[in-house]
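The structure that follows is given in the form of structure tokens.
The complex appears here without one of its protein chains, the remainder shown in place.
A and B are the chain letters, set down in written order, and residue numbers restart from 1 in every chain.
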Amino acid sequence: RSTPSTPSTPVVVQEEVQAALADGRGVVALESTILAHGLPHPDNIEIAAQIEDAVRAGGGVPATIAVLGGVVHVGLGPSELERICTAPDVAKLSMRDLGVAVALGLDGATTVASTSAVAHLAGIRVFATGGLGGVHRGASATFDVSADLGVIASTPVLVVCAGVKSILDVPGTLETLETLSVPVLGYRTNAFPGFYLSDSGHEVPWRVESAAEAAAVVVARDRLGTDAAGVVLANPLPVDRQVERGLHDRLVAEGLAVLEREGVHGKDVTPRLLEYFHDNSGGESLRANVELVLSNARLAGEVAAQIVAQSA
Amino acid sequence: RSTPSTPSTPVVVQEEVQAALADGRGVVALESTILAHGLPHPDNIEIAAQIEDAVRAGGGVPATIAVLGGVVHVGLGPSELERICTAPDVAKLSMRDLGVAVALGLDGATTVASTSAVAHLAGIRVFATGGLGGVHRGASATFDVSADLGVIASTPVLVVCAGVKSILDVPGTLETLETLSVPVLGYRTNAFPGFYLSDSGHEVPWRVESAAEAAAVVVARDRLGTDAAGVVLANPLPVDRQVERGLHDRLVAEGLAVLEREGVHGKDVTPRLLEYFHDNSGGESLRANVELVLSNARLAGEVAAQIVAQSA
Partner (left out) sequence: RSTPSTPSTPVVVQEEVQAALADGRGVVALESTILAHGLPHPDNIEIAAQIEDAVRAGGGVPATIAVLGGVVHVGLGPSELERICTAPDVAKLSMRDLGVAVALGLDGATTVASTSAVAHLAGIRVFATGGLGGVHRGASATFDVSADLGVIASTPVLVVCAGVKSILDVPGTLETLETLSVPVLGYRTNAFPGFYLSDSGHEVPWRVESAAEAAAVVVARDRLGTDAAGVVLANPLPVDRQVERGLHDRLVAEGLAVLEREGVHGKDVTPRLLEYFHDNSGGESLRANVELVLSNARLAGEVAAQIVAQSA
């Protein structure tokens, strides 16, 4: 490493995104960890483009976020997307890692936490991802709770997700979101989704029937001004598009055993698990993962457009 | 539900409360969950008035907080008090639920968390309630910890309470308040009260002898400016007014069993438990509950007046 020297503006916002924000169009932040660590190469390049298209189909402008050479990019062009999809040593950066990556001039992919934080910096109100991080099984002994939850609790960005993966402690995650005063809305559902599954077996506290209703909650929160928490909008896969429950339960049981056997923990858990699922589900886990991300991106585009319309 | 449309100012402050704040008189926020879900009808209407009178007797101006038709009211007139005391479908709203209630145009009663948050918005420095939410028994497995604690930790409002009910994990609640850097003051006591009991069996870190000393802590915190936490002022029932310990222990044991048997959890726990106590204590739990709320309201009025005087 060379002598550290921090650029005075370590955040660059893509021109189209800048223009969309200035013009009052709805912008949707997208994370890059799914591109760098969640999807197999070379499919990830194609899927990255599909996710951005889904945001546009919903009425929004996409802004994929990543760190390239120590600069935080909000909105990536084709060559930047390819770099994050193909570079061999892309770090996985939570919010606390961003400053380190900037100081040391690294390439890195952003998580739910860091994408939310950067989105807020740039004035973006909505973020689409696959699943949130949460409370890990056994966290009462290990204290292993994702930084995603605390960042959502202090960052006024609405996150569209398909719930959390059932390898986590789902009820513990919902309780922690309640403790942290983060609203959780079910999109046309009373059930908190379980990522590959449409229904995790746990209820959401509130249900909304449309992107307009979800946006109204964000606008009402802005006008109230009690706090700066984000909002979780939980968008399940349709029941006929979820991973078949028997396959799902087998994958989760096997995946947890693999983590145990290989001693994987911390930030390596999700990438390793997704790899295991993708290798052992005959394509089903990848299919569902891509479908739910596209569905979330489209809904996020709709909500972003609605927030702008209702705030006017 | 009709199309959502958020009023541009979803908070209305009653004229008397506005005048009191402008004139530098001490204002005391009061919650409405006790009215809607904690006390039996029709007594609750009468008791609501007594609580407001107790604030005035202490030297303050009462501001009961509730959401009516999607508008947050700070200070309720007689017909509004009656509506929150009698309407059949009043939601229980923690801070995270306020934006949803505003967006969807609901009626709702405010908890410790939401009342504190709204009080702070309106410029009110003191809030009187019965007992705080806290860490639930078994929370190390369930992660069930009330949002009250986190909201108090980030909202500079002094909360007068009679500690927490002994159905909670009392030492765990005190540790969590310490972890969250919330000062806890005993009012003329070294013991943290246990709601129906004068002494929970656990110590407070600091003791104050007067409303003036409690107010001095608030004023000192303002002048220091290290953080925006609230202050818990724990005000026990006199020993000769507490619920007799044998009766108390029986009610708690039975109440916990009822919750278990009926599968009650989350926001439904406290209302169900109070109902059980009120139905099975021959009037004692209701008597003590009302007395402690009135005592807290009066002390809150004194502290609010002192804060204004000392800040001048």
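Quick notes on this structure:
Assume contacts are C-beta pairs under 8 Å (C-beta built on N, C-alpha and C of every residue); 3 or more make two chains touch, one makes a residue touch a chain.
Remember, predicted model here, so these are calculated numbers, not experimental data.
Although one chain is not drawn, the whole complex shows that of B:57, B:71, B:87 or B:216 it is B:216 that touches it. The missing chain, though absent from the display, is touched by one residue of A:19, A:49, A:100 or A:257; that residue is A:100. When the omitted chain is restored, the residue from A:61, A:151 or A:288 that touches it is A:151. As for the chain not pictured, it touches subunit B at residues 135, 139-140, 169, 171-172, 175-176, 178-183, 185, 205-206, 209, 212-213, 216-221, 223-227, 229, 231, 310. Within the complete assembly, residues 1, 3-11, 72, 94-100, 102-104, 113-114, 117-118, 120-121, 140-147, 149-151, 154, 266 of subunit A touch the chain that is not shown.
Please note the rule applied: only the chains that are shown with their structure count from here on.
The rotation that brings the Cα trace of subunit A onto that of subunit B spans 120°, given to the nearest 5.
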